[in-house]
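Below you'll find the structure, written out as structure tokens, and then a few comments.
Note that this is a trimmed complex: some chains were dropped, and none of the rest were shifted.
Letters are used for the chains, namely A and B, taken in the order the chains are written, and counting of residues starts over at 1 for each.
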Amino acid sequence: MFTKILIANRGEVALRVMRACRELGVATVAVCSTADRDALHARLADERVCVGPERPEDSYLNVPAVLSAALSRGADAVHPGYGLLAENGDFAEACERSGLAFIGPRVRHLRLMGDKPRARRIVEKAGVHVLPGSPEPLADLADARAVADAVGYPVLVKAAAGGGGRGLGVARDPDGLAAAFAVARTEGERAFGNNLVYVERYLERARHIEVQLIADRDRRVAILGERDCSVQRARQKLVSEGPAVDLARGLRTKLAEAATLAATAVGYTNVGSVEFLVEPEGAFHFIEMNTRVQVEHAVPEVLTGVDLVREGIRVAAGEALSLPAKIDVRGHAIECRVHAEPTRGGARVRAFHTPGGVGIRAESALEVGDVVWLEEGPLLAKVLAHAATRAEALARLRAALTELVIDGVPTNLTLLQRVLADPELARGPVHTDWLESHAAR
Amino acid sequence: MLMEESGLVELEIESAGEKVRLMRGRVADGGAAASAPPTRAARREAETDGGARAITSPMVGTFHRAPAPEAAAFTEVGDVVERGQVHCLIEAMKMMNEIEAEFRGRIVKIAVENGRPVEYGEPLFLIEPV
């Protein structure tokens, strides 16, 4: 096992990783910007290293500074959490070259799954159905139009280096293609420094279901259930629940098998999840693979009792997985993301209280007095409810949200409460367009 | 200084058997040291103090008072350093980054022990302008 892990992240995920380190008896080094010196993650770690000025590019994303912090403090591994450097192949490679273990999959897995068209090809070759679309990244509109005509409208134009719902443009017909193309291209350029795009058939009324897995160094893949993340706003997951309900007979197994095929095809190792679009009739299509611990990792954790972050560290340390002989999924879990409403400027937290009690798991690094920068609509807290049945879990989560106090910051709490009280959601699964079409009514 | 005069921005040397690249902190743009621009940072921090001013570390790394383990320290308390004179090295990712004085002054205090890790913005020297 490692002796000291540098956590290259901040906020609730940094705390999450810190807990796993503590349980494993591993020392922790936190990094922070000049603005974060007194943030919770910096205060709670065994050591704290300020790696640069406030701008993320100058601090948390400053690879040499982060690596230098790890080396000068004698850390032997780096945990990227999620977001920031988590899926950055160059960072992972730089870690390895500096003799630091990168806690996550191999560099090649990050590169390969980060190149979405390439990932599509490999997974398709492995025998998993992917949506009709462009086999290669596209540089110009004409090529995009050709592919779109071939697969048929509506289509999604996606940034080749994108993911997580960013860098997406929808074209319902040929007239809309140019605009969609521009969106994907510019967002891809801005967010990922890559302006290549690809085109994919756009499915309406489909569910977004992802399968959680973890694989050890010997590529033994363990499946930890699936979750339905169809409640989305602007393609951002708002509510995730597991297990996915009302699946056609045998579909759960088929999804697990497909996820295993995708992971095995690249010899995947460590924690990851495979995203699928599932049509009402049960046909399903690979979208992409997330090569990291996900924001929603708590859902499989409470359902299976497996500590995914701890297991991920174990795998990276070359240890065997300590999973139960038979992983069984118990009860039903629903988690929602409480975000700040994106707007200009910042807001100071005046009062803060996270709900507790039976079956509730709330995670946040927010503190009274914190100034939240609203522009990006950052994640403020995650609240999860676990119960024997879906109905109980829903009631429990609704109750928990009435107890969540975040005074001073505009949040999406009201929207979440409306969504969770919606009879359509209570009745059963919804599709990825549900929330927005619903709100539109 | 050699590098100053030669206008060199990089120089490979053998130190204690292990090869290290020597860089000038102030011009190391695009290099490893670039992403936390030394000069800007160092100046800003330096100006935050009146009277004796703190020279803070422009980057994360290990603090070295001498060019090599056996060599004499660049500076000692009481020395007067000229603007642009190197008064320490910060080793970041096997690279030695020269840190230069931002102004002429007498070293009042050396805040960090030789060989200790330093974080961004950490005070290294206290210098009294003369």
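The definition used in the following text is that contacts are C-beta pairs under 8 Å (C-beta built on N, C-alpha and C of every residue); 3 or more make two chains touch, one makes a residue touch a chain.
Treat the numbers as computed from the prediction; the structure is a model and nothing was measured.
Engineer: Full complex composition, in terms of the labels displayed?
Structural biologist: Summing over the structure file, the composition is A x2, B x2.
Quick note on the criterion: only the chains that are shown with their structure count from here on.
Engineer: Measuring centre to centre with CA averages, how many angstrom lie between chain A and chain B?
Structural biologist: 41
Engineer: Considering the complex alone, what residue numbers of chain A touch chain B?
Structural biologist: Against chain B, chain A makes touches at 34, 48-53, 57-59, 62-69, 71-73, 98.
Engineer: For a test of understanding, state which residues of chain B touch chain A in their complex under the given definition.
Structural biologist: Touching chain A from chain B are residues 32-33, 35-36, 41, 59-62, 91-93, 117-122.
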